[in-house]
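The structure appears below as structure tokens.
As you look at this complex, bear in mind that one protein chain is not there, while each of the others sits in place.
Labels run A and B following the written order; every chain starts at residue 1.
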Amino acid sequence: MVGALVSVVPLAQGDGFFRERDEADCVQSNDTVCLDWALDNADRYVSPTLEHLLLVGVSVAAGLVIALGLSVLSHRRRWLMPAFLATTGVIYTIPSIALFLLLLPISGRGTTTALIALTLYTLQIIYRNIVTGLANVPDAAKDAGRGMGMTDRQLFWRVEMPLAVPEIIAGLRIATVSTVAIATLAVFAGAGGLGDVIYTEGVQAGVFKTAIVVGSAIAIAMAIAFDVVYIGAQRLLSPWRQVRPV
Amino acid sequence: MSVSAFNPQASVFDSFSGAVDFIFSPRDEVGVGGEVGGLGQVAEFLWTHVWISALALAVAVALTLPIGVYLGHRGSGELLAVAIGNAGRAIPELALIALMIAFVGVGVLNVTIALLILGIPPILTNAFVGIRQVDRDAVEAARGVGMTEFEVIARVELPLAVPTIMGGVRTAAIAIIATATIAPLAGVLTLGDFILNFNVYGDDGLLAGAILVALLALVVELLLAGLQRLLTPRGVMLQREAARAAA
Partner (left out) sequence: MEVGTAARQEAGEALSVEFREATKRYPGADRDAVERLSLEIPAGDICVLVGPSGCGKTTAMRMANRMVEITEGDIVIGDRSVRDRSPAELRREIGYVIQQIGLFPHRTIAQNIATVPGLIGWDRARAEARAIELLELIGLEPELGERYPAQLSGGQQQRVGVARALAANPGVMLMDEPFGAVDPINRERLQNEFLRLQADLGKTILFVTHDIDEAIKMGDRIAVMRIGGRLAQYATPAELLMAPADGFVEDFVGADRALKRLALMRVSDIDLWQAPLAHVGQATGEVRAKLHGAEVPYALAIDSERRPLGWLSDADLRQETVPARPDTSPDPVLDERDVMRDALSDLLQAETRYAPVVDGEGRIAGVLSVEIISEFLTSDEALTEEHSAAERPLG
């Protein structure tokens, strides 16, 4: 596939007419991925990509804020924790496409519905990781903190939360990467994003291979990029984990 | 695209009661001729959805579990197991199906293969991690009393790793059921047909499809959770409860 493309490219160099015709042919025949056409029409992928980034960014940020709120609540009232875990777990079990559609009669078509559904998904992952992170804080550190006169609030924000940071970032990482993938289905809630490229411009437009491949490639590249950013953030925000005994 | 704009005048209650009505009683097609909806058609699509998901899950488990358990037992291939797990999360299910349609083709076999590929990452990663996390002292003790490596796996590591392994199977099952929803794009008529062919089934069909898929996922999750309880040795359950009580 790639070989065929490369052999076409030198011929097309410097000749606008042929180049356009080659591209048009390629799109017309739909035998392979029309990389030249895609590059020339790169601007048509900009707004779906930005929409996608917005969906992911807002829903992960909202998920983090809400999950932190839930964890503060369930830290004070322990009996809330199983309830929160069960509720977020049930929502997470509902296939995303179904959740998008179930919300349609309630919040209508569009970005709002997509954001609600995606946020609900991130909630389960992030909240579960915060809970795990807090549970893994060594009892001795908590006892020592309390014994030195930290109030519950000081203990929570100065000792427990910082020590849970690696788990929380691990949760954000999973949530973000998953959301990049799931957000392609936001097209079924009419919220655009890269799903629009893959589904509307690809599958529905007579299985246009170029759109399917480009849309998928951008989504996967976005997921990998986020993953790399999180690995860096993890290092930066938990320096005590990087040390080795001397 | 041909998805409904949803009648903004209709109340939430009307929408959902319309969907429930669609499930239980057949009605005339939105377009021309024929009947759609009703328990008969629901059962037909549900059956396809269930068997293709079950087949994909079974094959995924059969292919992946032994590899994950073996790698976990050996303690090697961690990078591979983790990388496949991460990749599984990063590949959009819509992209997987769309790419399959574009470059491999449609049909039952292709869909089954796509679904089982989707099930592999969580099963592999969890099997690896589950076996890896088994208390090394227990494993050493097992070797110490003269168990063969196979017996160590079968009698010590696997029973102790049941909760984690089953966690992976559950994740895979849900991912497969969710993705089977878009299988009608590739010509396999699952419950997703109600959702994807809006022109035929209308608003009520769309919502009915969503409800049915959600229910199916929840029921399967419950069944697998029950299976996990059955498979988990009592001692492991008690240990987890004690740990929870302590926290």
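Operating definition for what follows: contacts are C-beta pairs under 8 Å (C-beta built on N, C-alpha and C of every residue); 3 or more make two chains touch, one makes a residue touch a chain.
Being a predicted model, the structure only gives us computed values, none of them experimental.
**Q** For the chain not shown, which residue from A:V131, A:V159 or A:A219 touches it across the whole complex?
**A** For the chain that is not drawn, the touching residue is A:V159.
**Q** Could you tell me which of A:A42, A:A141 or A:A225 touches the chain that is not displayed?
**A** Counting the whole complex, the residue in contact with the absent chain is A:A141.
**Q** Which parts of chain A are in contact with the chain that was left out?
**A** Interface with the chain not displayed, on the chain A side: 138-151, 154, 159, 162-163, 165, 238-240, 243-246.
Rule of thumb we're sticking to: only the chains that are shown with their structure count from here on.
**Q** Taking each chain's centre as its mean C-alpha position, how far apart are chain A and chain B in Å?
**A** About 20 Å separates the centre of chain A from that of chain B.
**Q** Show me the residue ranges of chain B that touch chain A in the complex, using the header's touch definition.
**A** 1-6, 8, 10, 12, 15-16, 86, 89-95, 98-99, 101-103, 174, 177-178, 181-182, 185, 192, 195, 206-207, 209-211, 213-214, 217-218, 221, 247
**Q** Enumerate the contact residues on chain A facing chain B in the complex.
**A** Counting only chain A, the residues touching chain B are 90, 93-102, 104-106, 108-109, 135, 174, 177-178, 180-182, 184-185, 187-188, 190, 194-195, 198-200, 202-204, 207, 209, 212-213, 215-216, 219-220, 223-224, 227.
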